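Here the complex is missing a single protein chain, while all its other protein chains stay put.
All chains are identified by letter, namely A, B, C, D and E, in their written order; residue positions are counted from 1 within each chain.
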Amino acid sequence: MLTPQVRASVLVEALPYIRRFHGRTIVLKYGGHAMLNEELKTAVLTDVVLMHYVGIRPVIVHGGGPEITAMLRRLGIPSRFVNGLRITDRETMEVVEMVLVGRLNKDIVARINRLGGRAVGLSGKDANLLEARKLSSGGEQEPDLGFVGEVAAVNPAVVKTLINEGYIPVVAPVGGGSDGETYNINADHVAGRLAAALGADKLLLLTDVPGILAQPDDPGSLLSTVRSGEIPALIAAGKVRGGMIPKVECCLVALERGVGSAHILDGRVPHAVLLELFADHGIGTMVVP
Amino acid sequence: MLTPQVRASVLVEALPYIRRFHGRTIVLKYGGHAMLNEELKTAVLTDVVLMHYVGIRPVIVHGGGPEITAMLRRLGIPSRFVNGLRITDRETMEVVEMVLVGRLNKDIVARINRLGGRAVGLSGKDANLLEARKLSSGGEQEPDLGFVGEVAAVNPAVVKTLINEGYIPVVAPVGGGSDGETYNINADHVAGRLAAALGADKLLLLTDVPGILAQPDDPGSLLSTVRSGEIPALIAAGKVRGGMIPKVECCLVALERGVGSAHILDGRVPHAVLLELFADHGIGTMVVP
Amino acid sequence: MLTPQVRASVLVEALPYIRRFHGRTIVLKYGGHAMLNEELKTAVLTDVVLMHYVGIRPVIVHGGGPEITAMLRRLGIPSRFVNGLRITDRETMEVVEMVLVGRLNKDIVARINRLGGRAVGLSGKDANLLEARKLSSGGEQEPDLGFVGEVAAVNPAVVKTLINEGYIPVVAPVGGGSDGETYNINADHVAGRLAAALGADKLLLLTDVPGILAQPDDPGSLLSTVRSGEIPALIAAGKVRGGMIPKVECCLVALERGVGSAHILDGRVPHAVLLELFADHGIGTMVVP
Amino acid sequence: MLTPQVRASVLVEALPYIRRFHGRTIVLKYGGHAMLNEELKTAVLTDVVLMHYVGIRPVIVHGGGPEITAMLRRLGIPSRFVNGLRITDRETMEVVEMVLVGRLNKDIVARINRLGGRAVGLSGKDANLLEARKLSSGGEQEPDLGFVGEVAAVNPAVVKTLINEGYIPVVAPVGGGSDGETYNINADHVAGRLAAALGADKLLLLTDVPGILAQPDDPGSLLSTVRSGEIPALIAAGKVRGGMIPKVECCLVALERGVGSAHILDGRVPHAVLLELFADHGIGTMVVP
Amino acid sequence: MLTPQVRASVLVEALPYIRRFHGRTIVLKYGGHAMLNEELKTAVLTDVVLMHYVGIRPVIVHGGGPEITAMLRRLGIPSRFVNGLRITDRETMEVVEMVLVGRLNKDIVARINRLGGRAVGLSGKDANLLEARKLSSGGEQEPDLGFVGEVAAVNPAVVKTLINEGYIPVVAPVGGGSDGETYNINADHVAGRLAAALGADKLLLLTDVPGILAQPDDPGSLLSTVRSGEIPALIAAGKVRGGMIPKVECCLVALERGVGSAHILDGRVPHAVLLELFADHGIGTMVVP
Partner (left out) sequence: MLTPQVRASVLVEALPYIRRFHGRTIVLKYGGHAMLNEELKTAVLTDVVLMHYVGIRPVIVHGGGPEITAMLRRLGIPSRFVNGLRITDRETMEVVEMVLVGRLNKDIVARINRLGGRAVGLSGKDANLLEARKLSSGGEQEPDLGFVGEVAAVNPAVVKTLINEGYIPVVAPVGGGSDGETYNINADHVAGRLAAALGADKLLLLTDVPGILAQPDDPGSLLSTVRSGEIPALIAAGKVRGGMIPKVECCLVALERGVGSAHILDGRVPHAVLLELFADHGIGTMVVP
């Protein structure tokens, strides 16, 4: 049990960090375990509300995952994956959109509002926020992925309007194509592009790993800060590998387009966002230009 | 084939109506057949976009219906109705929300945007737009309806923000309760309360009937204008009956709270909205205070 | 007699054009027959009011003509012309200004206001809108034209203020010179320069001819679109000749200074403005850069 | 020849008056001799420009007079007067409007602009500034006055817009009636009603008399300040008589509608406006509520 | 040594309080021991900066005290007190003003700025913030106190301007009288009146006692909340006595004029402000209406 004096001193020690991020926009990719565990959910979204109240302007992009698979299973629609990407036919896409936009997005919105924030959920279709296009598959031999898309353009005006009025935008990674179709887009990719379009100060990716490790199997070998120029060597050396590669690429895209820094955080740690922002040495890996 | 001169004269004849509604907010309840037929969908939403471009500020509240039932059936969830209201357990409510918010709402948004408008979809959970509470059932004998709600309060700030920035808000009739539960609310009721909260000039209810008829079975006996004070006698005489009664009650609620007029329109007629607004004698029944 | 459904479809077909010009500034030179015939007057000014209500920002520059000559005759002041330009001594200039500013301008203003617009009449002297200078005559042999001027500079601030507040500015082509004298300026010229100073999207010149003709005597040979680069050849070939030459030159001046397109329309056709704006192939000649 | 030090002290002594009227709106009826003599014209309009530069917001309403009669004579239109009011048939009204709006108004505007102000001339038709109605004649025996009107309503929005942007509005006393006719309105009456509609601080009436005199034939008996309640007795005693009565009535109307004070000034005295404003004891009669 | 997780949880627990005071104005009377001890100074002013960064709008009113006495002593000016009030002749007043405004105020300003805030120091003379008048002494027998004043009026415009621009105003309790003299005013009194004029949410008085005690000699008997209606009985019972009486009276004045609550805090406790604001049971006495 902490004394009030100790509590006060903790707040005071947070002041330099609060000051540093005051008025800044921070885009948070919310996904993985942090979306599954009830306690983690509350911790992450409380961090978001706290960010808002200390003058930071948070924007959330969320993923989907197990809920989509569960609903597809209930509807008897088989799930097939190629290189970790779900083959998404039209029927699947309809389910993906319903679950992402109609269920997960609104659950996040309602939770933030119960915690005292004022969240507004958006799909990439709202005000054409995300213009999508079909993700080109790797080659002729690759099977067609269907309605798996990438970001063709971002129209961030509606997000800026909402931020300026004090709302917390929560974005589902679904976009409409110029072909009239709906596409599912990787949430990390959306977060990176949205951070760039907003001129965000930071991109935070909540993952299920501690960050980039000097020794991939040794959690104690976390690299606290990595320069973007060091990434190719880390990939070549196999230290960044597998599912971490696309995440790191999203970070690089955001940095190239002017985002100040990109952070890979362990979403399994409660309050990972606060721990990263409000300390000199955060808990994840910060990638800087 | 009309000559250009005839086309010009039609535009000119619309001018007095355009002038009258310039800058006014009009809430449109969109539902019934007009949501099912592809041609009608395009006609209604084109009317909405046209309203926007001639200086009217439209807000849409949409219903659900057949798509919800179809999805419930696919998931093997039985649908039961009492007095026309679906008994909505938690599992049903989840499907209702997914279909309304994740599918129908975004379909409307995307269609408006393709027609040149800038729509943003909202659930009643967004920015706490609609605070819901459980609809009290008629009596002890009545079965519990589950998560069927009514509007406890409207917080229209986010809708006003979007309107002022030139967006067309599209609202799904789902709200969160102070109990943390999600409620399905009748879309007519939402439209009436939202019109009141926005200080709207008009409430338009798209239905599947011509309007209020002097002889319920004679479509030629349409009452073009009805004063709100005449409604009780019309109900007593059985001329307003069945499903028309709750619709008329929504109109009365809106009028009591300051909405200028409420219109019951036949959504099966293409461009029913334009036909009602841009003519001295519209096609439906206008209820005035 | 058109059915309401046909009327609705005409409005709907106008939507793409309304959308295209929404928020744009369009300068209309109003003169010729369209200022003489009562029915044409109403048609032109109704078009202007309709433009305003569908979100276009119209600015009118009007000419004078027969009313000036009639007043001069009543006052026993002889009218002499050189190359189509009235020799304007001080006494004549006083009458020109009185008729243009005190009579024709206010008649247009009052008509627009009766049609539901909010017009404000301006002379070039108001807020120094038009700084004039004496038009240099062609040579030593030419007689002095007196107070016939050209635009030395445009100060469009007052017009912008009025547009932004939702007024329709109506400008009489009279300007003050730095010599303290008053000058009569050609209204086409004023319209072109004002369009340029406002960064207008379009300049519309209402004339008494169908437009530029491939065969000057064959109204059926109308050139619907002409590139500015083609004009010299058209003049050399005698296809643009006589009074059309200065009009085309006004178009070129406007295009060079950034106006999007300049249109030569037949003001004898009712609703020529609507017919030009709200159709893919208008009724006149559009000159584009 | 004054020394610079004396000049500085004069400016300094004006400070308390400048401070008092800073940001206030003052409506000046400009007419009589001050519109005829070249030197007086420059003096009055310089006063107006100076008012503007020291932070006062002047609005001018001007009269007509000799120039109208001269033009009517040139056109061979006979002038007839009843009780000092010109019988104004339609032909006469056209001339009145042309001279007032097209000539006198623009002459004032141009002079102010040459003195460094930014004036914009307005007729009562502009933006429906003055809604007129036929002045009811005194009785059945009275001849019809034709298009002599009075103010039915003032719509001061355009004047406020111009003032707020730093322009000096100059208003000609002509208004449109709901019958589509044009009416000539007494300029004192327009000035009083406009002052009231603008919530002006002061109404200044430039006349050709020193003010209200205790002894009507003794200019030395000027009443410097009169309370509105004293006016009836002054009229009863014949001290306010003839043409002064309607002027005083305009003052009373303005005071009743909230104008702070109304001043009757001698426009034959150069800089009468400055002399009245920038001294404890002005040169005319101030009527206070 | 606290773990990062514990630190995060402290921040999270502060969220409800941050939320509650977001956007609110809080006036802090800063004086007593908290102005003498270097560590306490840093603690108080850090609290102020933290308040600013979490969205609260703090305004500081500071006292003087020992520094004034020291300077008077150095200048050989004797200090005399009556009922705890310094007899303040003109020479003394000059020293008081110099020390308060030129030294203490700027020291506070510079400290806040070094901690990352943006403070602007004000005397009551700046923009006539505090209009003072001579404090009427208790009776004829009482010696004249000289330039000891009270607040005659507050003109809070300059404080509001600075708050709205994100500055932290720091006010020295000196005001000018309509007699041209300078008055020293009790800082508690200034804080109460300024809180009222600003419509502040809270008034915080930093003192050298724990708050109001049920047993004046038992610090453990602190009354955490007192209703304003209970104060007279507490005074009558001798539980509020001595120097606490005027402080409590300042609280009552503020509450009567609409301030939400007034707090008497022990400035000897580091971070007393945070401890009072960011906990359900603060450390001092809260007086509520």
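FYI, a contact is a pair of C-beta atoms (placed from the backbone, for glycine too) under 8 Å apart; a residue touches a chain by one contact, two chains touch by 3 or more.
Treat the numbers as computed from the prediction; the structure is a model and nothing was measured.
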Within the entire complex, the undisplayed chain is in contact with D, E
The listed residue (E:H22, E:K125 or E:R268) that touches the chain absent from the view is E:K125
From E:M98, E:A214 or E:A233, the answer for touching the chain not displayed is E:M98
Note that chain E touches the chain not displayed via residues 74-75, 94, 97-103, 105-106, 109-110, 113-114, 118-123, 125-128, 157-158, 161-162, 165, 167, 174, 176, 180, 182
For chain D, residues touching the missing partner are 2, 4-16, 18-19, 22, 43, 46-47, 49-50, 53-55, 115-116, 269-271, 274-275, 278-279, 283
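We adopt the following convention: only the chains that are shown with their structure count from here on.
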Via touching chains, chain D connects to chain E in a minimum step count of 4
Among A-B, C-D or B-C, the pair whose interface repeats that of A-E, with over half of its contact pairs matching by residue number, is B-C
Taking each chain's mean CA coordinate, chain B and chain C are separated, in whole Å, by 46
Residues in chain A with touches to at least two other chains are numbered none
Among line, ring, star, complete and other, the chain touch graph is line
Chain-chain contacts, ordered by label, are A-B, A-E, B-C, C-D
